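Got a structure for you, written out below as structure tokens; questions coming shortly.
Removed: one protein chain of the complex. Kept in place: all other protein chains.
The chains carry the letters A and B, assigned in the order they are written, with residues numbered from 1 in each.
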Amino acid sequence: MTRRIDLRRVAQYGVVVVVAVTLNFLLPRLMPGNPLALIAGVDVGMLTPDQRAEIVARVGLDAPMWQQYLRYWGDIFTGDFGFSFRSSRPIVDMILERLPWTLLITGLSLLVSAVVGVLLGAISAWRRGTKGDLSMLSGMISIESLPSFWLGMVLVSLFAVQWGLLPSFGAVTPASDLEGWAHVWDIISHAILPVTALSIVGTPGVYMTMRYSMLETLGEDYIRTARAKGAGERRVLFGHVARNTIAPVITVLAIRLGFAFGGTVIIETVFSYPGLGRLVFEAVAGRDYPVMQAAFLVFTAAILVANLAADLLYPLIDPRSRTS
Amino acid sequence: MQRVKRFKWAILLVVLALVVVGCGDDDAEEEPVATTAAEAPATTPAPEPADEEEEPATAPAEEEEEPAPETTTTTAAPPPPPEPVTVRAAITGDEGTLNPYTYISGFPGWNILMLQYDSLMQLDAAGVPQPWLASSVSVSDDLTEWSVTLVEGVTFHDGEPLTSDDVAFSVEFYTTNPEASRFARDFRGVADVVVHDDYSVTFVLESANPGFDVVALADAPIIPRHIWESVDIPSEHDFGGTNIGSGPYILTEIAPDQSYRFAANPNYFRGAPAVDELVLIIFADDAGAQAAIRTGEVDVIFERIPPEQIDLLDAQDPLDVILGPEFATQMINYDASIRPFDDVAVRQAINLAMDRQDIVDTVYLGAATVGSPGWIHPGHSVYNPGIAVDVYDPAAANALLDGAGYADSDGDGVREYDGQPMSFEIITNASDSLRLRIAELTVEMLAAIGIETEVLPVDTAVWENAVWPGFDVNNGRNYQIAMWGWSPPVQADPLRLPWLVHSSLDRGFLNLTGYGNAEMDELSEALAVEPDPAGRKAILGRMQEIIAEDLPFVLLLYPDGAYVYDSSVYADWEFIAGQGIVSKLSLLAPSARP
Partner (left out) sequence: MTATGGEDRAIRRAVRRRSRLPTILGVAGLVIVGALVVTAVFAPWLAPYDPTERIARPFLFPSAEHPLGTNDVGHDLLSEIIFGSRVSLMVGLVAATVALLIGTTVGVIAGYYPKRLGSTLMRGVDVILILPFLPLLIVLAAYLGRSLLNTILVIGLLIWAEPARIIRSQVLSLRSREYVLAARSMGAPDRWTIIRHIVPRTALLATGSFVRAVSGAILLEAALSFLGLGDPIQKSWGSTLYWAQTRGAFLTPAWKWWVLPPGILIMLASLGFALIAFSLEERINPRL
């Protein structure tokens, strides 16, 4: 029963971390283009060569690659990522400002997707082959095929522009001085459309995993035996099936939680939502190396931790893998 | 055993829910605090948004503070105090912390910066610089000494007086901290700043500069010495509060990637502005801003609206669209130092092949001005009316190429030069969709004269790097044909024309096409020392003729400025010729404008 944490597994993750961090360092620098325009501002063309050199030296881009690389590792351990080329603000602040917004919409939609997907997936599997299963299944496959940006724009068109029911952009009403519940409601009303869009496109994945996993379980001999023995459906469902089904679903959700930190460039763009995805998209477009490096690191770390957690959790949750 | 498992699962969900809710609550409370700039000093009456739709139930309690507005000045206040005006403006893209070293875009970043600061001179509606912080400006006959007398009694937002000491400090600070290139460049030729007394100062230039008023005096914000003298790295310095300038607005709050909030400066030296509160809302793209003005969530858009939106938005009540000439450009660049573009006949043929009217009608739906081959906008004061604008003549273009020996010898519809087909890539930045469409039309038009081209849409950074490697013309060029465009200031001040065409890369530091012409160089030198405005206009007229003949680049069109605003909220927008509506003029009472 007691299971040691698999040290080799953890070590393998360590290697992945090093590779990923190295790639995070290299990717921005491999991209063609010059961050000078961002650092120096609008009229970069009017700089003298001396001024250029001075700026490049100040942000450390004149150092040899290996020095920059070492410095990046140093930054990772000190947690100080310096200043953005573009906005000249401390990067840690920039990320911390946006992270809560991103987590708000990705987290809420993950929750919705999880609950709806697990419930519908279970019902669908339990009633497999019926009209209900067929319509749910085809409905979910259709939803999975929706382009998310298109869905978002149609939602804005209808709910915000045509009917005026919900705000069309942002996370809060700017400069509204709302307080207390009015402020909470303001945040919720801004989150409704993005969360809806994200939940819709996120549900089918959970539903499918749940349905598959449950069908597998239902196919196991002991369940068939239990059913054949005439055990009550409810007892079979909750007693035997649920605990054997949930492990793969938890894995999927854990990994999604990791990705949630990265935000969603597309949905954040469509709704002008101030999340991490947009920050990174703009940083990439403008070759804002420090912001890119730091943000990629956050993403990578979140995804890795989620994967590791899923890996380590799996044997604890899934009784089958333990017995073997 | 089973129960424990199910329990674990439930816990996981609950924890997830808590994390999510916790995050929501956190930023709900911390966000404004963490990023709010220092309180506005002085006695700004806290303006309530006039058009708040969903007034929270708790609001009345706070309203009690209002009955005593601090308008108890000596003049008898009119019985009904005017409703405070709040304008919510849409911008696309973050603008940093908006001080002279951290604002981001040339437009509207600089324009918004200048709401908080003042320059010595200010452009009027015609685009001509007028004294502003200066009460008078005079220049010596040899154009090397500019003397400025300051308006007395101007104060910064923190109450400190603005004196010639701050002016001299600003110049020195900008030139010794050249990172924000714009203002360092403004004062590049300044040999000395002589302070005579608190309110008079003289700029001594190394050489004659007839455009010093436009380039420097109407451009650079004056910053307070007492705030900036201890600053080491200006772009990263934490000022610990709001930006202290002398301008009509005080930045009171920044919500990064979301909004900026400005309060009117009640002590502004030209009188308190007409708009009491200005909120800038940051959108991810134009479409978001346009959706928001339709739904009434913003009152004005600070970016030009695209042509297809002009009629649609204007038709909607209470929205209005203000139109005017702007000096932004769309043009074709080619590397004039390589074959075959080093042959003026090829350049002239390309110029003749471009149906500018068709591009204006198709891509801009008419909301642009057909480009003058001589570069200067026909609405500009120095435009040479002798330059023919409508030059479209593909037959003449074909004849020109035939005559110059570029025949299509293998009959494939593409001419040859030096034994190879005239087949080129047109590089353009994919992020500018209108420019991309112009490129597509250019392909059609060049095909009609036997030049085969293909559009290569690339990342903005890649495109810049090809056309203007490292933003330094000394690095040469890595393109054949490129779509290009300059922002309005490059043309608004015609004295910058030599930058584009001077063959010495020191003076022609925007000469991206490798063009050179001896007469043009001479005229450029003459322009810089010509004291008489009429004489300068004559020189510029001749330069336009040479450009139209020699074609260092092919100017296609000038997009017209079009701005949409909600006239029921605020309607007194001032369109500065060539620059648009985003300036302090638009927000000051009409009587306070120059």
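Operating definition for what follows: a contact is a pair of C-beta atoms (placed from the backbone, for glycine too) under 8 Å apart; a residue touches a chain by one contact, two chains touch by 3 or more.
Because the structure is a prediction, the values reported are computed rather than measured.
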{"item": "Of A:Ser148, A:Ser176 or A:Ser189, the one touching the omitted chain in the full complex", "value": "A:Ser148"}
{"item": "Which residue of B:Pro457, B:Gly485, B:Pro498 or B:Pro559 touches the chain not shown here", "value": "B:Pro457"}
{"item": "Those residues of chain B which, in the complete complex, touch the missing chain", "value": "286-287, 290-291, 294, 306, 308-309, 312, 362-363, 365, 430-431, 433, 436-437, 440-441, 444, 455-459, 461-462"}
{"item": "Contact footprint on chain A, counting only the chain that is left out", "value": "12, 15-16, 19-20, 23-24, 27-28, 30-33, 128-130, 133-134, 137-138, 141-142, 144-150, 153-154, 156-157, 161, 212, 215-216, 219, 225, 228, 262, 265-266, 269, 280-281, 284-285, 292, 295-296, 299-300, 303-304, 307"}
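Basically, only the chains that are shown with their structure count from here on.
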{"item": "Distance between chain centroids, defined by C-alpha means - chain A, chain B (Å)", "value": "36"}
{"item": "Residue ranges of chain A touching chain B (in the complex, touch as defined)", "value": "31-34, 36-37, 39-49, 51-52, 54-55, 58, 83, 86-89, 94, 97-101, 103-104, 107-108, 110-111, 114-115, 156, 160-161, 164, 167-172, 174-184, 187, 238-239, 242-243, 246, 250, 257, 268-274, 278-279, 282, 285-287, 317"}
{"item": "Complex contact set, residues of chain B against chain A", "value": "2, 5-6, 8-9, 12-13, 16-17, 19-20, 23-24, 26-28, 31, 34-35, 48-49, 52, 54, 56-58, 86, 88, 93-94, 96-97, 101-106, 109-110, 178-182, 184-185, 233, 235-236, 253, 255-259, 261, 277, 279, 281-285, 288, 291-292, 294-295, 297, 431, 459-462, 464-465, 468, 470-474, 487, 509-510"}
